[in-house]
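Following this message is one structure expressed as structure tokens.
In this view, the complex is presented without one of its protein chains, the others remaining in place.
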Amino acid sequence: MGNFLVWVVWVVAAFTCLGSALAVISFTNPFFSALALIGNLGSLAVLYLLLSAEFVAAAQVLVYAGAVMVMFLFVIAYLGRQADAPWAGGPSWQAIGATGAAGALFVEIIVAVGMKASGRLSDEASIDTFFGTPSEIGRLFLTDHLLAFEITSIVLLVAAIGGVILGSHAQAAGPPVDGAAPRVGAAEPRPSGTVPAALPPQGEASVR
Amino acid sequence: MMGPDVPAYIIIAGFLFATGAAGVLMRRSPLIILLSLEIMLNGCNLALIAFSRRLGDLSGQIFALAVMAVAASEVVVGLGLIVAVARRRLDLDVDKMITLRG
Amino acid sequence: MNGWLTTILILLPMAGALVVWTAPLSRHRAGSFALLVALAEVGVWINALVRFDFGQDGIQFEQRTSWLGDLNISYHVGLYGFSLWLVGLTVVVMAATIGYGFWVGRDRARAYFGLMLLLTGAVVAVFSSQDLVLFYAAFEAMMIPLYVLVGAWGGAGRLRATVKFVIYTMAGSLLMLVSVIVFGLSQGTFDLVDTGASGSSWIFLGFVAAFVVKAPLFPFHGWLPDAYREASPEVSAVLSGVVSKAAVYGFLRVAIAKFPGPAHDFKVPILVLASIGLVYGSLLAFRAPDFRGVIAYSSLAQMGLITLGLFSFNDAGLDGAVLQSVTHGLVSATLFLLAGAVERRTSTGELALLGGMARGRPALATLLMATGIVALAVPGSAAFAGEFLILAGVFRQGWAWAVVGAVAIVLAAMYVLRVISATLHERPGSAVTDAALDLRPAELAILVPLVACLLALSVWPAAVSERSFPRNRAAALGAPVGWTVYPLRPATFPRDLELKAK
Amino acid sequence: MKPSIDWFALSPVLAMLGAAGVALLTAVLVPGAWRRAVAALAAALGFAGALTAAALVYGFTDHGHGVVADAMVRDRFGTFAEMIVAGSGLLAVAISYDRRPRGCEHEAEYYALLAAAGAGMAFLVTANNLMTLFLGLEWFSISLYILCAVDVDVVGSLEAGLKYLIIGSFGSAVLLFGSALVYGSTGQLGFAAIAQAISAQGLRDDPLLLTGLAMIITGLGFKASAAPFHMWTPDVYEGAPTPVTAFMSAATKTVALVLAMRILVTAFGAEDDLWTIAVAVIACASLAVGNLAALVQRNAKRLLAYSSVSHAGFMLIAVAANNQAGGEALLYYLIPYSAMSLGAFAVVAARERELGKPATVDDLSGMGWERPVLGVAMWTFMLGFVGFPLTGGFWGKFLVFRAAYDRGWIWLMLVGVVATVVSLPYYLSIVRAMFLRTGAELRLAQSAPNPVAGGSPPRERLLTAAVVAALGVTVASFFVVQPIIDGARDAANALPF
Partner (left out) sequence: MIAGAWICLVAPLAGALAIALLGNRIGRRTAAYVSTFSVLAGLGGAVVSFVVMLGRAGSDRTETSTAWTWLSGGSFRVGLSVLADPLSVLMMLIVTGVGFLIIAYSIGYMDGEDEERRFFAYMALFVFSMLLLVESGNLLMLLAGWGLVGLSSYLLIGFHQDRPSAIAAAKKAFIMNAIGDAAMALAFFVLIAHAGSLDYGPVFGQADQLGGWAINLVALGLLAGAVAKSAQLPLHTWLPDAMEGPTPVSALIHAATMVTAGVFLLVRTHTIFEQAPRIQELAAGIGAATLLVAGLVALVQTDIKRVIAYSTMSQIGYMFLGAGLGAYANGMFHLMTHAFFKALLFLAAGIVIHALAGEQDMRKMGGLRALLPRTWLATMIGGLALAGMPPLSGFFSKDSILASALAGGTYGKVLFAAGVVGAFLTGLYTFRMIFLVFGGEPSAYVREHLHDSEHGEGPFSMTSTVAVLALLAAVGGWVQIAGIWKPLADFLRASAEPLVEPSVTQDWVTSAIATAAGLLGIGIAWWVYSAHRAAVPRVDAARRLLEHKFYFDEAYDALFYRPSALIARLWTRWVERPVIAGSLNELADGTRDAGGLVTQAQTGFLRLYAFAIAAGVAVLAVVFLSVR
């Protein structure tokens, strides 16, 4: 019975996951996409739980669905109408090619899994109750994977600096000039000898 | 183990990965591309955790946690860039970002 | 001490180049300094000539320092008799051309003279290197200054010409690089003295690819007309006089000495190409509309002739090839410098616009005539001596090669006489005015020594031909097996002419 | 159990990381006028320290072993690459210093990121398992994403940053999924453990492992900008600020290739029949695509970008050779290549600053005569790219070909030869532009750019010094090849060929 319930939960979570993923890439409005992604992340968290990864599931909900997605939504809201972009476009072979490539990847993974499944993929280790608990994770983070842990923090720090640079730069640049050609800020005169004020920067770059 | 076997999870992971890839390949809005990338990474995470479960080895979960942090970092930088682009009053459309080519 | 001589010959001009580049010299000072270095180089060479023991087998003035010991690559230089002569040709021609560049006052003097000196060092390194990698490095290093020398100080079409030149030669020499690597690794050492013979046709062909382009032989000369026409005269002189001889050295020292079997197998195709080039070049020289075009195509023909000598596989052919290399080097360098002198005076090299320059310009006429006479290999001249030996040698490979060579002698007479009379004789051409003066003393100081060398060689060609190889050639070239040279006197005629390759 | 931390092994990374921290602090603590100088100095000291530290670690490491719970490895192979990275970073700082004369924001952060990227790279080359690999990769990648976009005012820079970010993340995701599959197949993250697991459990034909291997090769090929995963390279190189491009072209390639060799040889030695062929094919594709595309480029940076693609191809030949000679060749090749690449981009940067616009090849006209030092250096770099003697590029090609020969792949040598011939016109077109134009053509070129750049060219002492240093490395690596090869041999010995 419990097993049946697990199956139900699994099926629901799995299909939510798949459906929401498709929804993310299908919606025209990024806002809806982001919401769909939250659903996706949530359903994944359920799957993680089923895989005895309690801590990861919790982190998924807190960090991902919570913090990251909020940031997303905030930016989308900030950008407003501008965030809307055409669904696809370009030559149709691009869409076909994209679908083809993605489909091929998926098929390959299925094939690989299928070929392997006849082997030993299904048998899994027996695990004790500590598996996936925060304490166990924490222990590993401070012993075997100490370095990874530290690096993760460094990566986050770097990203933070990047956010600062990119964000504040945008502010420092002042009100943008209308039109396409002068793409550099006109608020402060550029020092000589570096970035051209008048030249379309890539004018010659793109011609062969 | 309760529920389906690991291969089922891997197939879901593969589907997520492929879907995310399709999103990157097909969408023109950088925002949605970023979201698609998140889906790809989550696919990876699911695979890692599933394997971790099968192997009874927590390294996969640790890896997944690290990936989450990295994904967050990418999102930060990506969103920063998107905002900067938007502030330049450029279209948020990767198909129009073709000044560099050839 | 003697061991250092070769190294000094290589490094002296290179050091000179560095000084010219780095020291803040005026144009005049830079030129004089470069000339001084070039003359000092000639002095060093004469010193080497005096110290050289022509009776001794094997390599002399040898110096060896490990460079990349893992692969047995070393800085290994030394001179054989023929290398000594080729080096002599180089230093003399380079001194003359540097003098010429000084006299005409090339702009951007420091760069120019530095490059010329660098080129001198590189060419000398080619002729004295006894390590395959060093040889390749020097072979390529020649291209570095040449590219800019042709490209920066050349004529209007120089940019196209340089690209062609470099691509052609690099295509050849990169194939050689593959051969160098494969050969050296399969032998376990890159040292030319230590390596034995190889029977691999493919490796052989890789080397040949570089040499046939550098020489050039017939279908690989696409770069030649443009480069020789568009470069400044003194650079053309170096190109055809000296640089093309790198191919001769390569054939001699590597392709033939190290690959006796394949050289024998590919003898006929190479001889055919050389013969075609000989006739083809001569005929095109006969039709070329300009002075330098004539010299350029004649160079093609002459290199074909020298190749005939090299692939005759006998003493006479080899001696003749070395002699002819030296002679042709001097001849074509002198002719190019004279062409430059003519062009400076008339601002054209079109033969249709020239003529009548002999009247009132005795020095020009005498020098051009004297050089031309040697160039057309009038019997008794050094060029004749070389051609005679070459053809006498290649005759042993089959009478037909010698007949082709003899035909080419007649054709040579035709094109040289054409260029002489079109320049010097008949009515003055439209480009020849009274403002076109006779050669100035400085030019004479450059050209007369060259012509004097030619005449001296004509008086005594055996000075070179007798002293190119020691008696025991096999030992001299460091090819312990497979290298057989016919005795000149065969048992019967005309059979048993094949090289018995082991 | 708390792992023992080998601080000594980490010292190169920490030096750069510390420099990044100091540089970051200057943004807050040092007044504006001094900020740039102090930050740059900090970064430079960091890189110099890292260079020294890496050299010391190299010297005191006889045989490789895992440290910090086997998360990273301390061996000469890694430290050799660390030295290259640190040296590249040092030159990059010098090239960057004159980037903006005054009054600009985020100078300090710029140098901090540069140092951080360097630290990430230094860490990456010593990564010993898939997790640290991924993290190190992201560490320096994210730094570079930001650095690419650091000229937010220039649309090209922004576009480059965004493109790099998206494609980079895509590539990372592929790599990550591959890592997951390998992990799932072998149950191991450590490289050596993976190899053990493959042989112990007979996993050679395991489909998950093979798929994972394909994805890992793709991910690393992407970082090394090998065709067909190279397409971001020209765009990003062109759009990014030139000093950043210089650093990327030298250091990113170094770490990507070194790491590719490490993981392929260490972890997937059993699969070498597959990946050597695959890498060889990728190498050929890179050679073809890079050289052909470069032929028709007019933009100097773009040209150099394609050239870097082709050089990735060359170095991948060394990787594909999968032998000791290949290891030596790769490590040797990286030294002159990095120097030449940095130097070449530096010269382009100098011209860009002079003209105030992106430099086309024609814009370089006459530069050889106007600024002879830069000109001669650029000339040497171009010849070095072709593989001419008197530059280390010659030995690079030589050793790569030797590796291919040792492998028995003469055809690969011939591909390299053909590619070199094809590459000649465009390398020489730069020399041609710089030196072979005279008189009228020169004046034409001078009058073309905007009037801002009038007068004598700016004096950029540090940039010139960097170029001269690169020149020195390029030339010296030709003449003193033996010590370098000795070092490279010892380094390559660390890998289980």
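Which chain is which? They are A, B, C and D, in the order written, and residues in each are numbered from 1.
We adopt the following convention: contacts are C-beta pairs under 8 Å (C-beta built on N, C-alpha and C of every residue); 3 or more make two chains touch, one makes a residue touch a chain.
Bear in mind the structure is a predicted one, so any value in this text is a computation, not a measurement.
Note on the chain not shown: across the whole complex it touches A, B, C, D.
The residue from D:Phe134, D:Trp232, D:Phe381 or D:Tyr405 that touches the chain not shown here is D:Trp232.
From the set D:Ala214, D:Leu259 or D:Leu342, the residue in touch with the chain omitted from the display is D:Ala214, counting the whole complex. Considering C:Trp4, C:Trp202 or C:Trp460, the position touching the chain not shown turns out to be C:Trp460 (whole complex). The missing chain, though absent from the display, is touched by one residue of C:Leu284, C:Met303, C:Leu330 or C:Leu439; that residue is C:Leu284. Contact between subunit A and the absent chain runs through residues 90, 94, 97-98, 101-102, 104-105, 108, 111-112, 115, 206, 208. Although one chain is not displayed, its contacts with subunit B can still be listed: residues 21, 24-26, 28, 33, 94-95, 97-102. Although one chain is hidden here, its contacts on subunit C can still be listed: residues 164, 167-168, 219, 221-223, 225-226, 280, 283-284, 286-287, 314-320, 356, 358-359, 362, 366, 369, 373, 376, 378-381, 384-385, 388-389, 391-393, 395-396, 399, 402-403, 406-407, 409-411, 413-414, 417-418, 421, 424-428, 460-462, 465-466, 485, 487-490, 493-494.
Note that in this section only the chains that are shown with their structure count from here on.
With centres taken as mean Cα positions, subunit C sits 65 Å from subunit B. Here the spacing of subunit A and subunit C, counted between their Cα centres, is 67 Å.
The set of subunit C residues that touch two or more partner chains is empty. Those residues of subunit B in touch with two or more other chains are numbered 10, 13, 17, 20-21, 30, 34, 50, 54-55, 57, 59, 62-63, 66, 70, 73-74, 77, 81-82, 84, 88, 90, 99-102. Chains touching one another, given as pairs, are A-B, A-D, B-D, C-D. Only residues 10, 13, 17, 20-21, 24, 30, 33-34, 37, 40-41, 43-44, 47-48, 50-51, 54-55, 57, 59-60, 62-63, 66-67, 70, 73-74, 77-78, 81-82, 84-85, 88, 90, 94, 97, 99-102 of subunit B touch subunit D when the two sit together in their complex. Residues 1-3, 5, 17, 24, 68-69, 71-72, 99-106, 109, 112-113, 116, 119-120, 123, 131-132, 135-136, 138-139, 142-143, 145-146, 149-156, 181, 184-185, 206-208, 210-211, 238, 296-299, 302, 353-354, 356-358, 360, 450, 452-453, 458 of subunit D touch subunit A in their complex.
Considering their complex, residues 1-23, 25-32, 34-36, 38-39, 42, 45-46, 49-50, 52-59, 61-66, 68-77, 79-84, 86-93, 95, 99-102 of subunit B touch subunit A.
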